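Missing here is one protein chain; the remaining ones are kept as they sit in the complex.
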């Protein structure tokens, strides 16, 4: 006599559980990314910025500091060509990072940007960046990786220095395994 | 296992006395029961905030437990106390919702203020990049050539109880972070592999070091001294063995130190040109091995397979030189536990340790590697 009621409740609750699973895997990651972009969490900078002509604030100079590091066993040489630049908000600025692959293998890298202070992240616009794409270098090859950015004139007055960090990751294996359409079930070498 | 418990039992019976004697020798330091007051303004504020909240909790505790113990004492059946039957009072319920809320608001005010102080973004005098590695820290003084690794310097024999433990057991490093006092120092914190956390209690700085992202924090140290801390986020096997030592010195001393370090970097480059004898390399190599390799590959070169393979008789250490150099300098492509030491050790140390590994633990290759070979390998192509 209770069975049909119980089945109804059980089905509803099961549906709730299933939707929470979907929420965790398919909704939370993009939600988090959106949240990061809005708040500058983890210093994540946005994607490519379509430049809107804005007045250059000649009275103000903001220091932009560049830091480069390699993750794990990434063997490439990787450093900014200049360590700091001073820039007027609203003004487009170009710089390059120098990368070289000293190994005898062709490799692919991905640079991950991160910026502090976090509250400056939404005011730092990149119109061109090597971090938008994977960077492939053949064995022994070097390259200049371009970056073009604009600091928004609305940058809060309390921020005078922005530090932009790039971490270089070796994604050679990741890329090749995706090409072969195999999983990267890597066996760890002893 | 059984051996362990037997041992523990023996310790239980004997060591309580021994330890209390030791405690007296070393003073009250051993019985530290509270948070440090620290040596920065933020640390003082944090300490005061901590004490404020603590005393509020104590006061609430005294009232609540007071009522409870009073009624446990008075309102017992064995004393013939008759139970009252009241079980509801909206007024009382309302009161103990509102009063705690007010207390919480009073707590939140100083907490918010302190947080704003900590989030201050005023210009810093000095930027230091801190990178967490399994299991050491790298310090990079931005804007200068000075950059070095800071490793645990407590000898393995003390950890394994073969030698008495030193005063700063597990809280000592080969190269401390040297900083000037009374200057605003900004830390840019990141990690190379897994998440670490850089924590020095006296500075009240604790920030996670996350691979791929940077975090920032800052400090301004009031008085010269040596301040010790540890990694505060589980980061694998030797999480407990990657201390932090900060040496705060007057500004003049700091500048002199920085110049000296910069000069030493130049000198190291010259040493790289020099040719060493086999014995010199072996002697230096053993030191480097014990510092950089022994934690995983073990002092006897037997390793802890499968993650940390043996060096003794290994294919790499008894194989072609190029493969061995590549493994040490660039790390393993397949096993993330084997790091790239190319940037962590000098050319001289790399040459020495590779020579040592090829000629120790029963390995008998008889070949030597010179610093210049390392440099050539690094610059190949």
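All chains are identified by letter, namely A and B, in their written order; residue positions are counted from 1 within each chain.
One rule holds in what follows: a contact is a pair of C-beta atoms (placed from the backbone, for glycine too) under 8 Å apart; a residue touches a chain by one contact, two chains touch by 3 or more.
Assume contacts and distances are computed from a predicted model.
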{"item": "Name under which UniProt lists the unshown chain, selected from \"ABC transmembrane type-1 domain-containing protein\", \"ATP synthase subunit a\", \"NADH dehydrogenase\" or \"Cytochrome c oxidase subunit 1\"", "value": "\"Cytochrome c oxidase subunit 1\""}
{"item": "Partner chains on view for the chain not depicted", "value": "A, B"}
{"item": "Chain not shown: contacting residue from B:180, B:212 or B:371", "value": "B:212"}
{"item": "For subunit B, residues in touch with the removed chain", "value": "1, 4-5, 7-8, 11-12, 15-16, 19, 23, 26, 29-36, 45-46, 49-50, 53-54, 57, 60-61, 64-65, 67-68, 71-72, 75-78, 81-89, 92-93, 96-97, 100-101, 104, 107-108, 111-112, 114-116, 118-119, 158-161, 165, 167-171, 193-195, 197, 199, 201, 204-208, 210-213, 215-216, 228-241, 304, 306-307, 336-337"}
{"item": "Residues in subunit A touching the chain absent from view", "value": "2, 5-6, 9-10, 13-14, 16-18, 20-21, 23-25, 28-29, 32-33, 36, 39-42, 44, 71, 110, 112, 118-119, 167, 169-171, 174, 177-178, 183-185, 188"}
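In this text, only the chains that are shown with their structure count from here on.
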{"item": "Mean-CA-position distance for subunit B and subunit A (Å)", "value": "28"}
{"item": "Contact footprint of subunit B on subunit A as seen in their complex", "value": "42-44, 65, 67, 69-75, 83-84, 102-104, 112, 114-117, 119, 139-140, 158-161, 163, 165, 167, 169, 173, 186-190"}
{"item": "Subunit B residues touching subunit A - in the complex, by the definition given at the top", "value": "121-124, 127, 129, 131, 142-143, 188, 190, 192-193, 210-216, 305-307, 309, 329-336, 338-340, 342-343, 378-381"}
